[in-house]
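Handing you a structure now.
The complex is shown incomplete by one protein chain, all other protein chains being positioned as in the whole.
Chain lettering (A and B) follows the sequence in which the chains are written, and residue indices restart at 1 in each chain.
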Amino acid sequence: MIEELYISLVPMLMVIAAILAVHFRDLISATIALAVMSLLLSLEFYILHAPDVAIAEAGVGACLTTALLVFAIKSTRRMEER
Amino acid sequence: MSEPSKIVKTIASIIFPPTMVFGIYVILHGHLTPGGGFQGGAVVASAITLLLVAFGTAEIARRLKESHLSVIESIGALGFISLALLGLTATFFYNFLAGSGFIFGRIPPFGSNPGDMNTAGTLPLMNISVGLKVIAGLFAVVLVLAFVARSKGGGKR
Partner (left out) sequence: MRRGLAIPIFIIFSCIIISTAIMMRPFGEPKSTEMDDYIIKNAQNETGANNAVTSVVFDYRGFDTLGEATVLFTAVAGVLLVLRRYIHE
């Protein structure tokens, strides 16, 4: 019962994080929302009994992609244009 | 971009060793526990990226040249492909070490067992080579982008 609650709760939080990542005008905030989505996705993989994919997603999605995007934003502009 | 504060540096130097140990554990125990070369390599590359973010690009670039990363990645790729070619007595990617009694050559009993490092033939060697390749590859991309950000960005918003 509690596991089914987790299985349905984590994707809802993921959808919220994804909507926030699109909605933010500050690109650093959008990147952090994307990192939160990746971390919740890795938690969801762990709940669904796929620890391999969870480790890969946590390493690549939540850490390396965030660092790459932050460096890319640093060399361009921070705020999104209208 | 100003220098990161002392808090960031302290926390990074505390978190770096456990992350590194965990990544190397995931690589070396790839044939026993969940994970493998790619996953452990991503974790180790994340640990080095944490150092890169906390201590700045110049500090890391003084100790770790980009050409070293190229050499490590080539070693990983060559090790992987030569391990695959060594099994060519039977087929490509044949596991010629499994059950031979040589290094990593033991066969575990069927079913649940506590696990033994000295099993699984070529799989641990392939895990190590793929791990080296993934560490060097992913970190090289992040390092080059950090150089680009340093030469182009620099406080400009």
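Here, a contact is a pair of C-beta atoms (placed from the backbone, for glycine too) under 8 Å apart; a residue touches a chain by one contact, two chains touch by 3 or more.
Predicted, not measured: the structure shown is a model, and the values here were computed from it.
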### Task
May I ask you to list the residues on chain B that touch the chain which is not drawn?
30-34, 36, 38, 66, 70, 73, 77, 80-81, 84, 92-93, 95, 98-99, 104-111, 113, 115, 119-123, 126-127, 130, 133-134, 137-138, 140-141, 144-145, 147-148, 151-152
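Here, only the chains that are shown with their structure count from here on.
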### Query
Using CA atom averages as chain centres, what separation in Å is found between chain A and chain B?
23
## Note on the structure
Listed in rising order, chain A residues that touch chain B in their complex are 51-52, 55-56, 58-60, 63-64, 67-68, 70-72, 74-79
### Summary
Within their complex, chain B touches chain A through residues 1, 26, 34-36, 38-40, 42-43, 45-46, 49-50, 52-53, 138, 141-142, 145-146, 148-149, 151-153, 157
